[in-house]
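Structure provided below as structure tokens; questions to follow.
Shown here is a partial selection of chains from the complex, left in place.
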Amino acid sequence: MLRIGVIGGHLCDDTLAGVARRVGELVAWEGAILVCGGLGGVMEAAAVGARDAGGVVVGILPGDDVRTANPGITIPIPTGLGEARNVLVVKASDAVIAIAGGWGTMSEAALCLKMGVPLILLKSDLTNLPVPEAETPEEAVVWALDQARTRGEPQ
Amino acid sequence: MLRIGVIGGHLCDDTLAGVARRVGELVAWEGAILVCGGLGGVMEAAAVGARDAGGVVVGILPGDDVRTANPGITIPIPTGLGEARNVLVVKASDAVIAIAGGWGTMSEAALCLKMGVPLILLKSDLTNLPVPEAETPEEAVVWALDQARTRGEPQ
Amino acid sequence: MLRIGVIGGHLCDDTLAGVARRVGELVAWEGAILVCGGLGGVMEAAAVGARDAGGVVVGILPGDDVRTANPGITIPIPTGLGEARNVLVVKASDAVIAIAGGWGTMSEAALCLKMGVPLILLKSDLTNLPVPEAETPEEAVVWALDQARTRGEPQ
């Protein structure tokens, strides 16, 4: 199965939450695994969207306690690694969708560029990144899945 | 869902492989997620057993390349953390079953004891650990699931 | 002792190397520890500058092999953590100086902003970061040491 990462802030307004939820829903409908940092905001909205669509949702948590996972997470991975867990979110993804996001998200986006993980921005104010921007959740998910397929998968 | 970790060597003979496969099968039949280090030997046998029984199998890999995951892994988590990924295998498990195993397994077993993660030994030569030993895969899986439930789960 | 991190690319031209070497020299003269990622380019030039000035130079390496440390490193810390070691470079620093740098450096710079670690840019093309830019090594080191002191130190 393809693994699509969703990165974004742990706080977000209803509009962004709706966008993230739709991204999660589409990822699940396409039969891909959604990977995120497992906490609130964009991560939670995308996770809940994917779970409600019957998807598998991996939450790579910064702490040790699975109870910190948002309700959309079906597979919590407590790491106790703190911020270092962000690297794992990127590495565990075949392609990444960044929704809005602050400096934590910028750090992960830069890691995608460094490590060659395909990245697309959606409603994001991360500026000056040499990556495509999507207008809609549909566009972002289609692009991410296409890139993920191109990178190849273990059978 | 409960998460049961299986730890053991990356090399094992057919007898141990059969034991590990049966453990994976039982974990999947019980509707629990199997967590392991994602490589060969005991990890692979347990993973294939769980996958063939329709289970979800998380492989927390030491390297960056998902293609190093054994064929039983349904959710590869490449970490690039090397040996430090062993800590994640323990943290991501509600309870752990150790099958045979060498020093890497002993290191993870000691982490279980330090972190209070329930651990049971099966066909293991890890000596002098103050933990129960199971005679059969059935006994190990029943005990691990019971301990995992007792530790409590999110929602 | 104060700990000043220097981040930047693993490749750099002679001009940048000269700048980095001077930064390392000044950090050592001020009696601070220089922290870096331990490899080549900007890291090596800064490390050699500090070592030649009699300083202590910590190199937090991505791999397991101390022999990958550049010749300026006096205290190699092999981590085997891969890219996740970048987080440690930031956490181990009271303040950070970014010299030039690509996406790896941007990832570390964004981490500084997320984690509240004082950051100053020197000859850096990292754009749109809300942090000061120094014209000279002297200016960068004076600012970084001042910020590091302000953050307080264990005695």
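Order of writing sets the labels: A, B and C. Residues in every chain begin at 1.
By definition in this document, a contact is a pair of C-beta atoms (placed from the backbone, for glycine too) under 8 Å apart; a residue touches a chain by one contact, two chains touch by 3 or more.
None of these values were measured; they are calculated from a predicted model.
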Homomeric complex, total chain copies (3 given): 4
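What we mean here is this: only the chains that are shown with their structure count from here on.
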Rotation angle superposing chain B onto its copy chain C by C-alpha atoms, nearest 5 degrees: 180
Separation of chain A from chain C, taking each centre as the mean of its C-alpha atoms, in whole Å: 30
Centroid spacing, where centroids are CA-atom means, of chain B and chain C in whole angstrom: 40
Whole-Å separation of chain centres (CA-atom averages), chain A against chain B: 27
Sequence positions of chain A contacting 2 or more other chains: 81, 87-88, 91
Contact footprint of chain C on chain B as seen in their complex: 64, 80-84
Complex contact set, residues of chain B against chain A: 1, 3, 33, 56, 58, 60, 64, 66-67, 69, 71, 74-81, 87-88, 91-92, 153-155
Of all residues in chain A, those that touch chain C in their complex: 81-84, 86-88, 91, 102-104, 106-108, 110-111, 113-115, 127-128
